[in-house]
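The next block holds one structure in the form of structure tokens; read it before the comments.
With one protein chain withheld, the remaining protein chains of the complex are depicted in position.
Each chain carries a letter (A, B and C) given by its place in the written order, and its residues are counted from 1.
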Amino acid sequence: MREAARMIIVLSLIAGLSGLTLASLRQATGPLIEEQVLTYVQGPSLGQIFADTENNAVRDRKTFRPPGADRELTVFPARRQGRLVGVSFETSAKGYGGEIGVMVGFTMPEGKLAGIAITTMKETPGVGSRVAKHGFTTQFRGHGLDNLDLRSKGGDIDAVSGATISSTAATAAVKQAAQDFKAIREELAKAWPES
Amino acid sequence: MEYFLLIIAAIFVNNIVLAQYLGNCPFLGCSRATGTAVGMGGAVIFVVTLATAITWLVQKRLLEPMGLEYLQTIAFILVIAALVQFVEMFLKKVLPPLYRALGIFLPLITTNCAVLGIAIICQRKEYGLLKSVVFAAASAAGFMLALVLMAAIRERLDTARVPRALRGMPIGLILAGLMSLAFFAFSGMIA
Amino acid sequence: MGATWKELTKGLWREIPPFRLVLGLCPTLAVTKTADNGLGMGLAVIFVLTLSNLAVSALRRLIPAKVRIACFIVIAATLVVGVELLMQAFAYPLYQRLGIFVPLIVVNCIILGRAEAFASRNPVHLSVADGLGMGLGFTLSLTLLGALREVLGYGTVFGLCLFGPGFKPFSFMIEAPGAFVCLGLVLAGMNALTNWQRKRQGLAAVEGPGHDCKSCGLCAADKK
Partner (left out) sequence: MSTFSPPSPLLTVSAPPHAHCGRTTRGLMAETLFALAPAAIMAVLVFGLPALRVMALSCAVAVICETLCARAMAGTPAVDDLNALVIGLLFAFLLPASAPWWLVAAGSATSVVLGKMVFGGLGGSPLCAPLVGWAVCKLSWKGAMDYDLSMLSSSLTSPLAQLKHLGPQAVAGISLQDLLLGQQLGGLGAVQVAALLAGGAYLLIRGRLRPHIPLAFLAGTFLTALIYFYLDPAACAPPLFHLLAGGAVLGAFFLAPDCSSSPVGHVPMIVFGLLAGCLVVVIRVYGVYPDGVPFAILLAELLTPLVDRIRPRPLGVG
């Protein structure tokens, strides 16, 4: 009986200690990890949208809350010569094999699409993943904020042949982003003052 | 069709041992005789399938709602270790013949990285429960296939005059390499 | 002091894993495509192994024999989660490259094997020396193997280009078959070296270390 009690006490002691250590380590590393994930997961797609910017988009990020929505948007600014030239943020939509995340960039102050890049993607390899390739994403560059639909739905975006679901999802995500952008455009313009 | 491709991919194209480097210790350690290999393979299929289902539930029903995803590794390994113990006791009581066939392999399975590996792969690929279970069973079947083929070839090699320095582990590894080479035939079959 | 030094250095040559003590094969094969991957994996293992040996050895009188394996697993898993968090915070690209093999350190038999075979029976300072030595040996082996495969497979080492443009990379080496064959040949080389040394000392030749889980204390303990 004493043996069993000792077993239980020692085990729970070790488990508790390990839980405590990990929880505090998690607390300490949390912000760092977030920064790293943004830099290495979202960062490359930011670079695809806005080349040669002079600020660190990940460090200068700010969060916004579109009116009437219950989610937050993390917006990454792009600056050239001290002026804000564009913003990008990520939206997602349900694709064939899970969520497709799309980073969407808008030029400021014109308010056009600067380009899009696929961030997370769990589509069927070889079929859906073709939307991440050049041809599909480049047609958004310089596009206005309207008519963001596939041709089959009356818009002017060409779907990737054989990957309709993935194309639909990516387009839906972009459309969502355009709506969010319209909603917070005023705030965005003021958020990063000229330096 | 989706599941058929998933199974073929897991067994042949991305074979867990020969292409993903998981479960090498039992693959090289338990491949001296075909009988042992079949027993080990059976035990692994059994435990992997069960463990993947349970860890999937643990992750989705316990860790994610509580925001404890970072404890995945520790939770999974404890689940697997407990499961192996439990399966051992259960088989001993309820199905003695099966216990006699698989029992001696069960303790070795806790430290078989294929078990934990497959459970984590299912989470990283965000498979659903059914898909995870099918994937796990197929991957474990791929492990068994590689193990049995390896054992049969090694039994033959016992009569060959393998140079002394190469006997044992080295020739086993080279053989595994050549098997992996042959399995390249399947590469690209499922994009 | 002498004893500590002995435990520290045995892992560097006499019992260097995984070449002499065949432990932890999966990461050895999987992450040695390049030298820096091997080095990163090795450093993570040093961290986990040293601290797990320290913890196990410090608690060895406290832990009841029946649940010791469970305790070792909890300790190792805690450390591995710690490594995961630290790697994500400070070396995210490495974390991405090593992928699933970072959490799998917990089932690397080197960790549990050393806990069972050494740390649970020896005082703290010796156990730490053992863990550090074994970890350094493991790192050394992985880096060497990674460098070998990288040189042949990419023509680079730590990302530095070694040969001119005329070099035709031997891509076989960076694919799975190359990993197996390369490690097999290195092990054969170690065996040949051992026997050559034994011959000079006038001893009979031996077959190389097998993989009957003899070197890994855990399985042996379970068989009892």
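The rule is simple: a residue touches a chain if its C-beta (ideal position, glycine included) is under 8 Å from a C-beta of that chain, and two chains touch if they have at least 3 such contacts.
Since the model is a prediction, treat every value here as computed from it, not as a measurement.
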item	value
Displayed chains contacting the withheld chain	B, C
Candidates C:64, C:99 or C:169 - the one touching the absent chain	C:169
Of C:128, C:142 or C:181, the one touching the omitted chain in the full complex	C:181
Residues from chain B at the interface with the omitted partner, ascending	148-149, 152-153, 155-157, 159-164, 166-167, 171, 174-175, 178-179, 181-189
Residues in chain C touching the chain absent from view	168-172, 175, 177, 181, 204-207, 210
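To be clear about the criterion, only the chains that are shown with their structure count from here on.
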item	value
Interchain centroid distance [CA atoms averaged], chain B/chain C, Å	21
Centre-to-centre distance between chain C and chain A (centres being mean Cα positions), rounded to whole Å	38
Multi-partner residues of chain C (at least 2 other chains)	70, 74, 77-78, 81, 85
Touching two or more other chains - residues of chain B	70-71, 74
Contact footprint of chain A on chain C as seen in their complex	59, 62-64, 66-67, 70-71, 74-75, 77-78, 81-82, 85-86, 88-90, 92-93, 96
Residue numbers on chain B that touch chain A, as the complex places them	70-71, 74, 125-126, 191
Of chain B, residues touching chain C in the complex	18-25, 28-29, 70-74, 76-78, 81, 104, 107-108, 110-113, 115-117, 120-121, 124, 163-174, 176-178, 180-181, 184
